[in-house]
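Starting off with a structure, shown below.
Complex shown without one protein chain; remaining protein chains in place.
Chain lettering (A and B) follows the sequence in which the chains are written, and residue indices restart at 1 in each chain.
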Amino acid sequence: MIRPVAGARFAPGDAVRVRDMDKEGHVRTPDYTKGKPGRIAEILGGFPNPERLAYGGDGLPERPLYKVGFRQADLWHGYGGSPADVLFIDLYEHWLEPREHGGEEKRT
Amino acid sequence: MEKVHDMGGRREKFGPIDRSDHQVEDWERLADAVNIVLNAKGHKTTDEMRRAIESLDEYREMGYYERWAAAAELLVVEKGLLTREEIDERAAELERRWRGA
Partner (left out) sequence: MSENGHDHPHEEPQHERSPWAARIRAIEELLEERGVFTKEEVEAQVEYMEARTYENGARIVARAWVDPAFKERLLSDTKAAAAELGVDASGTIEFATIENTDEVHNVIVCTLCSCYPRAILGRPPDWYKSFAYRSRVVVEPREVLREFGLVVPENKRVAVHDSSADLRYLVLPQRPEGTEGMGEEELAALVTRDSLIGTDVPHSTREASRV
C-alpha cells in the first residue's frame, strides 16, 4: 500500500472482473480490460478520482486504487506468448466487481 | 465507444517500433516546462491536461509535444487566462519575426 485508504472493498487475492461499461469523458480504464477477469494483486491506496479531476473537480471522496493482475490468455483471444504471461494495471474500485471464485473467464 | 487515445491492444497495425530518439527542440522543452509550471501554480491539473489531449480531433496526426502545446492552449483559453485571438496574434507576430520579415 502506497497511500492510506479508508474502507477498501477488495483485498489482495480477490477475484474480480472489470466492469464492461461505456463511460463518457475521461476514464483511466482501458477498453482492453473491460469485462475481463483478474485478481487483486495489491491495494495501492486512496486517490482522488481522475474522472472528476479532469473537469476541474477535486476528485473527492478518494477512491481505492488497486493493482489488478490478469493472465494474458484471459485478456487476448489467441494470445501468442507463454500461458504464464501476465499483465498488471492500476484500476479504481468503481470499475471492479467481485467475481465468484472459479467464475471462469469467458474465452471469446 | 472507442476513444482515440486508448491504444492498448489496438488491432490496427502500427507496425515496427521506431527506436530512434529525435533531438528535442527548444519549443518542445518549452511545451513541457509551461505545462509543469501551470500545474505547479494550480492553474490546471495533469488530469485536465490528459482530458484536453484526448479531446484533440487531430490526436493521431499530431506529434507528442504538439498535443501538449495544443492541450495547454485549450486549457488556458478554457480557464480564461488567455483568448485564442491574442494567441493567434502573438503567434503570427513571432512567425514573422522568426522569418526575419
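Note that in this section a residue touches a chain if its C-beta (ideal position, glycine included) is under 8 Å from a C-beta of that chain, and two chains touch if they have at least 3 such contacts.
In this text, all values refer to a predicted model and were calculated from it rather than measured experimentally.
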From A:Ile2, A:Met21 or A:Leu60, residue that would touch the chain that is not displayed: A:Ile2
Absent-chain interface as seen on chain B, which is shown: 5-10, 12, 14-22, 24-27, 29-34, 36-38, 40-41, 43, 50, 53, 60, 63-66, 69-70, 72-73, 76, 81-82, 86-87, 90-95, 97-98, 100
Missing-partner contacts on chain A, residue numbers: 2-3, 28-30, 32, 44, 47, 50, 65, 72, 75-76, 79-82, 84-92
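Keep in mind that, in the parts below, only the chains that are shown with their structure count from here on.
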Inter-centroid spacing, chain B versus chain A (mean Cα positions, whole Å): 29
Of all residues in chain B, those that touch chain A in their complex: 1-3, 6, 8-9, 45, 47-48, 50-51, 54
Contact footprint of chain B on chain A as seen in their complex: 22-26, 30-33, 50, 53-56, 59, 75-76
